[in-house]
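Remarks on the structure that follows.
A single protein chain has been removed from this complex, and every other one stays in its place.
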Amino acid sequence: MKIAMLGSGFIARFYAESLHSQRRKDHLVMVYSRNEENAKRFAGDYNLPHYTTFMEEAIAHPDVEIVLISLPNHLHEIAVGVCAKFKKHVICTKPLGRTAKEAKRMLDQVEKAGIFGGYLEDLCYTPKFLKSMASIKRGEIGNVLWTKSREAHPGPHSDWFWDKEKSGGGAIIDLGCHCVEIGRNFIGKNIKPLEVMCWADTQVHPIEAEDHAIGLVKYANGAIGQFEVSWTFRGGMDLRDEVMGTEGTIWINSFLRTGFEMFTTGKGGDGYVAEKAESNTGWLFPVGDEAHELGYPHMFTDMFNAIEENRQPLETFYDGYVVNAILDAAYKSAESKLWEPVILEDWRGDEPEEHQKKWNSHDEDHYLIKEEILPNGDTKLILRHKQTGVVTQKVTHGKE
Amino acid sequence: MKIAMLGSGFIARFYAESLHSQRRKDHLVMVYSRNEENAKRFAGDYNLPHYTTFMEEAIAHPDVEIVLISLPNHLHEIAVGVCAKFKKHVICTKPLGRTAKEAKRMLDQVEKAGIFGGYLEDLCYTPKFLKSMASIKRGEIGNVLWTKSREAHPGPHSDWFWDKEKSGGGAIIDLGCHCVEIGRNFIGKNIKPLEVMCWADTQVHPIEAEDHAIGLVKYANGAIGQFEVSWTFRGGMDLRDEVMGTEGTIWINSFLRTGFEMFTTGKGGDGYVAEKAESNTGWLFPVGDEAHELGYPHMFTDMFNAIEENRQPLETFYDGYVVNAILDAAYKSAESKLWEPVILEDWRGDEPEEHQKKWNSHDEDHYLIKEEILPNGDTKLILRHKQTGVVTQKVTHGKE
Amino acid sequence: MKIAMLGSGFIARFYAESLHSQRRKDHLVMVYSRNEENAKRFAGDYNLPHYTTFMEEAIAHPDVEIVLISLPNHLHEIAVGVCAKFKKHVICTKPLGRTAKEAKRMLDQVEKAGIFGGYLEDLCYTPKFLKSMASIKRGEIGNVLWTKSREAHPGPHSDWFWDKEKSGGGAIIDLGCHCVEIGRNFIGKNIKPLEVMCWADTQVHPIEAEDHAIGLVKYANGAIGQFEVSWTFRGGMDLRDEVMGTEGTIWINSFLRTGFEMFTTGKGGDGYVAEKAESNTGWLFPVGDEAHELGYPHMFTDMFNAIEENRQPLETFYDGYVVNAILDAAYKSAESKLWEPVILEDWRGDEPEEHQKKWNSHDEDHYLIKEEILPNGDTKLILRHKQTGVVTQKVTHGKE
Partner (left out) sequence: MKIAMLGSGFIARFYAESLHSQRRKDHLVMVYSRNEENAKRFAGDYNLPHYTTFMEEAIAHPDVEIVLISLPNHLHEIAVGVCAKFKKHVICTKPLGRTAKEAKRMLDQVEKAGIFGGYLEDLCYTPKFLKSMASIKRGEIGNVLWTKSREAHPGPHSDWFWDKEKSGGGAIIDLGCHCVEIGRNFIGKNIKPLEVMCWADTQVHPIEAEDHAIGLVKYANGAIGQFEVSWTFRGGMDLRDEVMGTEGTIWINSFLRTGFEMFTTGKGGDGYVAEKAESNTGWLFPVGDEAHELGYPHMFTDMFNAIEENRQPLETFYDGYVVNAILDAAYKSAESKLWEPVILEDWRGDEPEEHQKKWNSHDEDHYLIKEEILPNGDTKLILRHKQTGVVTQKVTHGKE
């Protein structure tokens, strides 16, 4: 694949490093930046034949097969529009839009133009995440009851992120988009998100957008997808997911505790430790291969394979749109202090049905609440009478 | 101290083990149980001179200096009443009451009688918690912005816990009482809890009470105390606390990951692994000294020292009352789906005042949002103009 | 118990804190130090009625029931002699002697005088260790094949430790005594230690004693007890044990990773973090209750209970003697570069017998080497012919 990069900032460089590593057959051939110096520097650093300060030129260039949008959020829609005009496949960084409305227009443009629209939700491509999904699909943790996805660090890298107008918000739009889509995958993309409760505040920074938020997304089957996002966290980048199922649990730590620990007095070098690390001395927790741990290689592989195989990628513009709809409800809830409905004018999954609880019978008259072995060796059954609802327990002393 | 134990169930035994270990000078001398066989067995197991099936007898006995209530929740109030009548000091297991009203009556009885009322909130006495509190008080993590306390396991040990009438509720009253008080300590007991948002559901068990809940408690200084409680967790007992401060972070794992790991094929014995462990083979995570890790020894030491030194313990009946008031709001919120106010007719802390945000100036005209070093060695400052609010960034290439 | 403390340094204070916590009925009543100011300060800090600069006076004092030796290594023997003279029970810090010869004389004195001789090997009393021992005794990890005990930190607290004459050596005598006895317990105290191979070097410090050593102790049943000791470790105090058994594995981390993690920018206080911690900022790993994690409370409980119950404690002067004999062999091996025999003129365990290997038969003609399931679902058996010794494998495709 021959790729045009729109943008030359932090995330564009991260993408470029990932694309140009491990002898991939896919390569950047063009970079666009508003700022010529940046475009030139980027093209030089990654050895690209072309650079430009005109977006149309980058997209329309005959060598370009696919466009990778790494621009600030407020420029995504315009870039997608140009891709649609020139019928170039497009993959777009997260979040897709600043609002569901914006995302929906981008989705419509892509679908009308018949081009490929891939949503670069890298954290749904980390090796740990993909393996977790496989376990969940095999039923190894039973039915998913609750998920928690957490992304917290000391704040983003670029000025526009801190400007609500350009970014569309603060930690919710920046980090919550990851967390919401992670939860949606674990719970099931066919399950409709119904409503959202969200707390948000600007606790530390001199900005208008929120720098800390917690949200609960309620799905049609009763499952909850919790997100915890913050730009106020101290200690590095905290990326953790948790899943509770009726038959098991999954805990993923994608950054701060991955089996790599280092102590240094700091009398040696003072290089780059890891994205959003906060110190260079004492106990440090580097990540072996950051791009890999963050899902970039698997994400690009899926995107390019999907184009060649003429199939949808795991993460599509439609997914980006659903995420934006959930985040819209989160922002509304943070204002109204109410559970706000998720408004999805275009819902392509299952219709919400009353999810039926199945209780285990112990015998004809009782449900089994719990069975356990006590420290002294006794066995205890806790039962509920099916008709009367009365709860009783039976204890068997020891194992005589 | 000579102690009468009211109750002979799981928690009574856990308390007894802890009191009679490590050559303490304090001893149980009496046990009361409704069931004579249980009372007798308990007295035998712990070598107590007296047992009875009459609560008054246990409390009034001349040898008894202090009464330890380990009864089901619905019997706490009546037991406190008898202690007040006979002017015996009393320490009561958690939660204090089933509601704030009940707790308030217990508090009033104790204060009117002039007896000692200690609240056995063991998880506010774990060695890790005490050391964290000391760090926070020394300012080592700055201002606390958010706390999360999580207690989740496959469900409680006794039948009455599963009966809403006797227990006062489900996972919220059983586990949330711990989590709420942990958060209150981290944030500051003088800071008034203002309102609560809570989601609760009965996801798995054939019971009426909730078996899973998430709550956010908002404090007067803007801090959030989050609780996560569940009887649906698989994998053992998940006891974790997290604190985010402006200058640091604390993570505590009190049970499942404490530096003790064991793999067994299971071809050997099949003993008791740990409270609420779920398996005896494969990778296990035992706890060295459970009672210690759960805070019992430090809790009893503080209680008895407090009596001898004629001072308040760290956790009082008043604290138990505040916890109940917060849980009342949580239950109401789970029904109403609204943020519900915490109703405290008796508030002894600071009056809520508007907490003032202090922003760091970078120079006369700008606030500093963030300073960071990028992977390529560039330094970046993100600034906000004090008057216009415009966000800008300054990048310095390398370290020339 | 009324206790006389001999010594007033770092370890004496650690013992005192532990003895005077958690409302124990045992108390220090006397302290001896060569230096009057130190004795006085110590007596004041711990509220002791007596202090002295004469060792005999401390031991002979009628209030004293038991003597706790916390003196530099070269003074242990003389103190034990005085205890024997006055028939006072004695418990002695580790190592017992500087050499097996010295330890043997101390053992003989105690046994001849008929007094109690307890060996304060605290790391064989940590809650994690005690629980591991119980698992091993129940057979949960099968036969122990190998143990590794590691103690490494940036060096000891007192000058005399760094002086080979007074201490008897360096990291081997200071830390190896712990590690050797931990391994001996895991493998079995009845199993005779046969020989030792040890590497030692002075890699960093301007001293004559070794500041780093690795040793292998071979036992009569073929098991290996490995020790790793160092005064050159950076990052805090690294206390880890590992056990490999035929049916399982145990991993213990007693200090640097116990489920308590903290990040601080350091803008707050700069208090004491933990024994031998190396920094006060960045990621820190405090220990909840250091004395407890290091085994002190359980150790003293066993010692005093043993005296009252007129039984041997878990760790005796005899154990201290065996440890010294193993360390003697380690020092000799570090010089000779040979496996050196452990010389035990007084061996009270099982006589070494050829340990017989038992192999599992697969069928009449074959032993089973291994059975496994491959990634593609195939099952593979690896077999060895009993007569010919030829190794073959059988693969079953899938699970049809």
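The letters A, B and C name the chains in turn, as written, and every chain counts its residues from 1.
Rule of thumb we're sticking to: a residue touches a chain if its C-beta (ideal position, glycine included) is under 8 Å from a C-beta of that chain, and two chains touch if they have at least 3 such contacts.
Predicted model only: the values in this text are computed from it and were never measured.
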| item | value |
| --- | --- |
| From C:His61, C:His76, C:His89 or C:His212, residue that would touch the chain that is not displayed | C:His212 |
| Of C:Phe86, C:Trp146 or C:Trp347, the residue in touch with the unshown chain | C:Trp146 |
| Residue in contact with the excluded chain [from A:Phe14, A:Tyr119, A:Phe263 or A:Tyr331] | A:Phe263 |
| Hidden partner chain, touching residue among B:Thr265, B:Gln312, B:Thr379 or B:Gln393 | B:Thr265 |
| Residue, one of B:Thr281, B:Thr379 or B:Gln393, that touches the chain absent here | B:Thr281 |
| Hidden partner interface residues of subunit A, rising order | 21-26, 126-132, 134-135, 138-142, 247-254, 257-269, 271, 286-289, 292-293, 297-298, 300-301, 304-305 |
| Those residues of subunit B which, in the complete complex, touch the missing chain | 234-236, 263-265, 278-279, 281-285 |
| Positions on subunit C where the hidden chain makes contact | 10, 13, 141, 145-146, 148, 152, 154-155, 157-160, 162-163, 197, 199, 201-208, 212, 214, 216, 218, 222, 224, 226, 228, 230, 232-235, 244-249, 272, 275, 337-339, 357, 359-360, 367-370, 372-377, 380, 382, 384, 389-393 |
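Please note the rule applied: only the chains that are shown with their structure count from here on.
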| item | value |
| --- | --- |
| Rounded Å distance, subunit A centre to subunit B centre (Cα mean) | 32 |
| Subunit B and subunit C: spacing of chain centres that average the CA atoms, whole Å | 35 |
| Multi-partner residues of subunit B (at least 2 other chains) | 141, 247-249 |
